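The complex is shown incomplete by one protein chain, all other protein chains being positioned as in the whole.
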Amino acid sequence: MANIVAIVKMVPDLVEELEINDEGTGLDRDWLRLIINEFDNHAIEQAILLKEREGGEVTVIAPETEGVEDMLFTTAAKGADRMIKLAGDFEEGVNNHALAHAFAETAKNHQPDLILTGVQANDDLDGPVGPLVAEYLGMPYIGYISGVTLEEGRAIVRKEYPGGLIGEMEVTLPAVLGIQAGEEPPRYVAISKVRQMMKTAEIAEAEISELDFSGGISAKRMYLPEAAERAEMIEGDEEEIAAKLISIFKEAGAL
Amino acid sequence: MNEDIYVLIEHLQGEVAEISYIMLAAARDLAQRTSGEVIGVLLGHDAQDLTSTLAADHIIYADHAALAEFTADAYQKTVASLIQENEPSAFLFGNTSIGADVASVLSARLSLPLVSSCVQISNGKLISQICGGKIMAESDLAETTTLVTIIPGGYKAEEGQSEKSPEIKSFNAPALDDLRVTLKKYVEPEAGDVNISKEAILVSIGRGIQTEDNIELAEELAEFLGATVCASRPIVDQGWLPISRMVGKSGQSVKPKLYLALGISGAPEHVEGMAESEMIIAVNMDPNAPIFDIATYGVEFDFFDLIDPLLEQLEEIE
Partner (left out) sequence: MPERINYWGIPHSWGEPELYVYAIMFLAAAIMLLQFYRQASLWWKVGRPESRWDKLHIRLGRLIQYAIVQTKVLRQRYPGIMHAAIAWSYFVFFLGTALATVHDHFFEFLHGNTLIVYKFTLDLFTIFFLIGAGMAFYRRYAEKPEKLTLDKGFTWTLWMVTIIVLGGLFTESLRLAVERPDWGAWSVAGWLLARLWISTGATETTLTNWHLGVWVFHLLSVALTLVTLPTGTLLHALTGPLNAFFSELDRPMGALAPAAETAEGEPIFASKLSDLTWKQLLDGDACTECGRCQDACPAFNAGTPLSPKQFILSLRDSLHHNGSKPKLAGEAIPEDVLWACTTCGACVYECPVLIEHIDTIVDLRRYLVIEGMVDAELQTALTNLGRYGNSFGKSERMRAKWSKGMEPKVKNANKERVEYLWFVGDYASYSPTLTEITKQTAEVFQQIGLDFGIMYKGENHAGNDVRRVGEEGLFEMLVEKNIKAMSKADYQAIVTTDPHSYNTLKNEYPANGGHPVLHYTELLDQLIASGKLKFSKKLGYKVTYHDPCYLGRYNGIYDAPRRVIEATGCEIVEMPRNKDCALCCGAGGGRIWMEEGEIKERPSESRIREAAALENVTDFIVACPKDVTMYSDAVKTVGAEESVVVKDLIELVYEAL
């Protein structure tokens, strides 16, 4: 029986074209569509898998941003027991240090045995959130995890290294794990199940003290990658492009 | 605080990781700005030999049995004590399974600012690549020691390599007991049928390939080119190709003569495994895909529409 907390956040959906705000210091949030951080989604899956395997409870905590309720109801439909929305001024974007303080403060109340989160997110600029939370709570942290087994007072985890090497590590609980991939890909939940949750499940709100941005950085300037650095584009219809590619292949000695 | 730029040298199973050289190259850029030295920090046990190729002004070496293999706890403690003692201008870590586990924790522990996913140093400014490579962010070094995690893409490994062995200064690791994390064992990856890091030509497929059946088409193309098929993480996560074929973070780093990227958007996690390919040809429907930023040639096209005429013309040549 483990008390598992998953801390997750919404990040910019890269399906949309991203724009920079007028000040040139951040993303234009008016045009942003947010989506759950895909690594966080794996963390949720891992949490649910552990619960199904070992028993226990899963609490999911996320900062209040656009779309967060739908996301939390979806995790409820997957099997999360408690959903908590951090109430605060997150819409304009906050750095991970501030977010980690808020996560730590709320997660602490649940006396977790294990905190799972995505190993990184596409908008991390001041490091991933997991290790920060771990340090604020005085817990050990291991990232790049793709498998977790719970034992009495400890967890055995699979940590990924470059080249496909896996380090099997032991960590004392409570601990924070940065999930690279769940043991199974995130499951599909039927919309009717999510809608059912919208009627029956409740999302708790956690008030947090003042956001603490210290330690994080804010970018002086943000911009889109310059076109000058880009590849030489091959134009034409498919036949022409194919012909040009073949001559490049020949040049490169591939044919 | 001094002007030096410190680099955490990453090594695994007796080999210096490529990211270490890339960091040394980046550190050199930064050090020129701060007029300081580039100092490699090596933690290990009987590992002095690893320093011979590092392009650093000198090496600080902490030798301790508990540092023989990477564990976050032991590394964090040692690096923390080093930072507190020397207060460098910046400390560079790989944005990797090793560096990222250390940098963030220390940022919180020592209340030091952290800039992650830095790909390039430009005029002393840290340029980070975020949002899957679609956004660049520029930050300055802070007044205190700035922790930086580096991703490949901006520097070549050779720039961080040197013929002459740097001087080694030793550093006494702090007490490393009561460690909460321990390595039990390494699990070697299952030997794949081929070692893609040794192949000269690679046909690499990503999410854009959409269905498993289309792998066949990539294989046909590979056959013409005498190439091997490899992939980005999503394809391997789907179980469509074995992990031995994965390029990028947690997968293989490859440097082929020709890398043909089909339906790969070019997220940093993938790019770091293939950015040093001699020639990259990218085919992607999204004109804004970051893969075009590193490719030699780009084709803004749906892979499916291109593959058939391509295979046909190749057949004619045969």
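Here are a few things to note about the model shown:
Each chain gets a letter, A and B, in the order it is written, and its residues are counted from 1.
By our rule, a contact is a pair of C-beta atoms (placed from the backbone, for glycine too) under 8 Å apart; a residue touches a chain by one contact, two chains touch by 3 or more.
Just so it is clear, the structure is predicted and the values come from calculations on it, not from any experiment.
When the missing chain is restored to the complex, the residue among B:46, B:167, B:212 or B:278 that touches it is B:212.
Across the entire complex, the residue among A:27, A:155, A:194 or A:217 in touch with the chain not shown is A:194. With the whole complex as reference, residues 15-17, 33, 35, 185, 187-195 of chain A touch the missing chain. Where chain B meets the missing chain, the touching residues are 210-213, 238-239, 285, 302, 304-305, 308.
FYI, only the chains that are shown with their structure count from here on.
The mean-CA centres of chain A and chain B are about 20 angstrom from one another, to the nearest whole unit.
Against chain B, the residues of chain A that register as touching in their complex are 12, 14, 17-18, 20, 27, 97, 100, 119-120, 122-128, 130-132, 134-136, 140-144, 156, 158-172, 175, 178, 180-181, 185, 214-225, 229-234, 238-239, 241-243, 245-246, 248-249, 252-255. In the complex of the two chains, the chain B residues touching chain A come out as 12-13, 17, 69-73, 96-98, 100-101, 103-105, 107-109, 111-117, 125, 128-140, 142, 147, 149, 180-189, 201, 224-227, 237-238, 243-244, 246, 249-253, 257-258, 265, 279-282, 288, 290, 292-301, 305-306, 308-310, 312-314, 317.
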